[in-house]
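Quick one: this structure, given as structure tokens, is what I'll be asking you about.
Only one protein chain is missing; all other protein chains are in place.
Labels A, B and C are assigned to the chains in the order they are written; within every chain, residues are numbered from 1.
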Amino acid sequence: MANIAQAVRMALHFAEENLGVTDVFGEDVGPPLGGAFTCTQGLKTSWNSPLDERGIIGMAMGIAMAGGKPVAEIQFCDYIYNTIDLLKLAGNTHWSSNGQWNLPMVVMTPVGSGIRGSIYHSHSFDASATHIPGWKIVMPSTPLDTYGLLLAACKETNPVMFLIPKALMRSRGVELIPGEPAEDKALSKMIDAPLGDRSKWAPQWPELSDPMIPIGKAKLVRAGSQLTVVSYGRTLPLCAQAAETLAAEGIDAEVIDLRTLWPYDWDAVKASIEKTGRVLFVNEDTEVTNFGEHLMRRTVEELFFKLLAPPKLLAGKFVPGIGLADPLEAASVPQQHDVEHAMRTLAVVAP
Amino acid sequence: MANIAQAVRMALHFAEENLGVTDVFGEDVGPPLGGAFTCTQGLKTSWNSPLDERGIIGMAMGIAMAGGKPVAEIQFCDYIYNTIDLLKLAGNTHWSSNGQWNLPMVVMTPVGSGIRGSIYHSHSFDASATHIPGWKIVMPSTPLDTYGLLLAACKETNPVMFLIPKALMRSRGVELIPGEPAEDKALSKMIDAPLGDRSKWAPQWPELSDPMIPIGKAKLVRAGSQLTVVSYGRTLPLCAQAAETLAAEGIDAEVIDLRTLWPYDWDAVKASIEKTGRVLFVNEDTEVTNFGEHLMRRTVEELFFKLLAPPKLLAGKFVPGIGLADPLEAASVPQQHDVEHAMRTLAVVAP
Amino acid sequence: MARDAKKLSAPAKSAKAATPAAKPFKALVTHSDALPLEKELLLSMHDTMVKARCLEERLIAMYKTGHGYFWIGGPGEEAFNVPLGLLIKKGQGPAFDFCHFHYRQSATLLAMGEDPVGAIRQMKNSASDPYSGGRNFAGHFSKREWNIAPVSSPIEVQYAMAPGTALVQKRHGGDGVTIVTGGDAGTAEGEFASCLVWSSRKGQELPVLILVTNNRWGISTPFEQVQGVEKISDRGVAFGMKTKTIDGNDPISAYLELKEAFEYVRTERKPYLVEARVSRLYGHSSASGANMNTVEADCIAMFEAKLEKAGLLTKPQAQAIRERYTEQLADLARLAKEEPFPDGSTIWDHVFHGEPGRDPFAG
Partner (left out) sequence: MARDAKKLSAPAKSAKAATPAAKPFKALVTHSDALPLEKELLLSMHDTMVKARCLEERLIAMYKTGHGYFWIGGPGEEAFNVPLGLLIKKGQGPAFDFCHFHYRQSATLLAMGEDPVGAIRQMKNSASDPYSGGRNFAGHFSKREWNIAPVSSPIEVQYAMAPGTALVQKRHGGDGVTIVTGGDAGTAEGEFASCLVWSSRKGQELPVLILVTNNRWGISTPFEQVQGVEKISDRGVAFGMKTKTIDGNDPISAYLELKEAFEYVRTERKPYLVEARVSRLYGHSSASGANMNTVEADCIAMFEAKLEKAGLLTKPQAQAIRERYTEQLADLARLAKEEPFPDGSTIWDHVFHGEPGRDPFAG
């Protein structure tokens, strides 16, 4: 069963072969390394860029303009913040030219905490990304979703921001990617670059196909009747786990993996809240001007009179960074017990 | 009575003379122009920078580190988006160095629509700014507040983002800045640079003093009992005007000018909502992951059971830009009638 | 609010007057009176230069009479921009040239064969504006059929994108190149350096013609006050690229110099950095008043003197050309003034390619 890094790699391979992807590039994306997280090992169109994030986004825009199909990587989303003007420009190019130009480009970048990455390898980007019109924004939490949504991103004719939760990079799913061998070791032998000299290595790609996971559809991770939890990325598995724990206590929670942050699946979220009357939004970006607050605003504006309890946001603390030492990281972003606590509290609010 | 541009100028003059401001700089900030909006005419420490926003923010950080007190201008906030990494760095420097370094610096920039500035002279920056920890964020709507809060910003030992609503740049207040002559013309003669050759011109500054307006305090613009409107910047006068209009219809609205967006005056907002049970937040930044959504989240989390109606946000449409033609701008950001409509609608929601 | 009050930076009208006189450039290239180009080309360049000037003057007049909120354009740069347009291989896709322009390029578009009514419609921000549908400022061209990337207001971002189109062109084969233009002040932005870095990687050089029009001003700020480089073109030397600084006020010199640079980039598939010294004849934009600057050299007047001396054009002929274009453009402006603005509901159009426009919160 593939992990997320392998899922990215297989998706990009499939996209090079079948979806017209012409360039997979960024810092250390090409051989020999194949990406800081191995996501781009063995790809035929991968190459190493200069250390210049603004140049990377500009290059992607140019390639897309000229008819190529780029997948650009920003090594860590912590280093994307000097490109926001260019991201905004990419997002407004179709609109500003009154429909003349469109930019089919994908930007992928690892996000979030969970690997003790300290101040500059722990940032989230979902709040900033969702404030930029003209982009589709995807953030999967399982290898299969990563694979399928990355294919969808490569099929898009609009800019897509693909956020990869780095804490989950090595985690394996329960669902097979269509075509991958079921056995972890077998897949690793086929597509993981070897130690030592890689100059003669070539991956053996499995016969992959497309699971057709559309951008814009949420996933029901667990059905439940008493409260709704909406999350994505690193915190999603924490929510799923918490729902199991609480089920044993008699609290029946529904868990939704948003997967796409824009355009998001409001129908799914709305239907669930209408059913449960209680909703918790969980993410790990800092909590002021946070995308979860948008979801909460919409909930309140549209579903106020159906709510049994005040909707609640659990997100990252509003501090300037995530500190390296364990207690600092744990205090800064939602942990397993924080999610459980928030769910329990919400479940018992008297209407 | 000074307008906002003159208020900025007088504040910076006062701050040069009394608060240790060493550098007022940015693109076209020095002579002869004195700023795209004349905000920096006649100042003794003003100078023209290279056309490089990243350099401007970096320079401000360096000056602040070395014991200077810079006020850096970004000519339009539309051009600040390539510096967000540096703004985040400025905001985390005190924290990352565990309290060793602090950066007493002010960044000021004109924001918002209202002058038919088209796609790149109409941006708002309040959503993005409030998502950056470690900054104080100020956005006045009257000349006196501009003057007083800019002095407060110059007294700060932390980075302060000073957002100036460009639509209000030429608007005059009803309150005098302490020291200014009451007569518009008299002030203009003293401190507005002449047409033609300015090389021999020097301003004649009035004897100014400090009205002591603190960062973090909201202003009650109109007391009312039936609904609360919280706004700032260009939309604030629209709200105040709407409240007058609605008063004639028997709807008694309370209007709060937030003035400081971080740290904001929650006590004032909360007290008002507790009194009225209805709240409308108005700003013109695009509406997804918007600071008004944060305020709404807090309202819901803390005051849910006191609300008589769902709180409401009126903000900019989620489109990639503000188009030049009148109908486009009018359809993109809240106008007078939109505010009135939202207030009326909110007032009649049956609890 | 009065329409006038909404004009961008209206207050700065006063500023223009305060702008110190620009020091004229020293002559960069000594041209004899000999005219090393064919008569037809010379006269057609002159014709287009005049047309472009008349267009800009019409746009300014529209601004001044309230038929547009903001003007920015390229009067004074015609001697450089017209030859540039003539040398571009226009068409769609990587076999043709890609153009990443800034906001002073109207003369280049006219030289490429563009109808001036488009610029007038954009000035008027009418729905008929072919470049942005009334969304963007004057001078913000975009024409996908000719590979003209949308001009955007932020200074210098085009330099970050240019290597991208050039990479696709290099791979595609043929002789299509990428052209990027911008001003002198803008070279202080990091993207200018990015363009140099990304275009010049050894063995992976890209066919980019990197152009800088140096008018010695960034709005009100003189170049010498904020940058220490003598010649902007020298910035390319460390990157091993061909560079030169040329006289952008002489269309003959500009044509020959650009031709040489184009040929190098087309055949060698490597970058070339060209700095052209030009005038700025109506100030920065309407924000600085948009009044004629009589101190800076006027390339059209100089060219006409040369053509007259060579017996190729008489004063009355030149005058007639100017009058004809002035009239034609006035007619077009009258036409455009009657055209409607885009409807407010159209803000939702073209947010996403391939999807109907709609308010996501309309329910």
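Odds and ends about this structure:
As a convention for this text, a residue touches a chain if its C-beta (ideal position, glycine included) is under 8 Å from a C-beta of that chain, and two chains touch if they have at least 3 such contacts.
Everything numeric in this text was worked out from a predicted model, so none of it was measured.
The chain omitted from view is touched by exactly one of A:His121, A:Lys155, A:Lys219 or A:Arg278, namely A:His121. When the whole complex is considered, the residue among C:Ala95, C:Val197 or C:Leu335 that touches the unshown chain is C:Val197. Where chain A meets the omitted chain, the residues involved are 5, 27-28, 30-34, 36-38, 48-55, 78-79, 82, 114-121, 169-170, 193-199, 287, 317-321, 323-328, 330-332. Against the chain not displayed here, chain C makes contact via residues 188-194, 197, 200-202, 205, 224-231, 234-235, 237-241. Counting the whole complex, the residues of chain B in touch with the unshown chain are 22-23, 50, 52, 54-55, 57-68, 70, 85-86, 89, 93-102, 133-134, 136, 157-158, 263, 298, 302.
The rule is short, and it goes like this: only the chains that are shown with their structure count from here on.
Relative to the C-alpha centre of chain C, the farthest chain centre belongs to A. Mean C-alpha position of chain A lies 34 Å from that of chain B.
Centres computed as Cα averages put chain B at a distance of 35 Å from chain C.
Each chain gets a centre from the mean of its Cα atoms; for chain A and chain C, those two points are 41 Å apart. Multi-chain contact residues, meaning those touching two or more other chains, occur in chain A at positions 54, 85-86, 94-96, 133-134. In chain C, the positions touching at least two other chains are 132-133, 135-136, 152, 154, 190, 351, 360-361.
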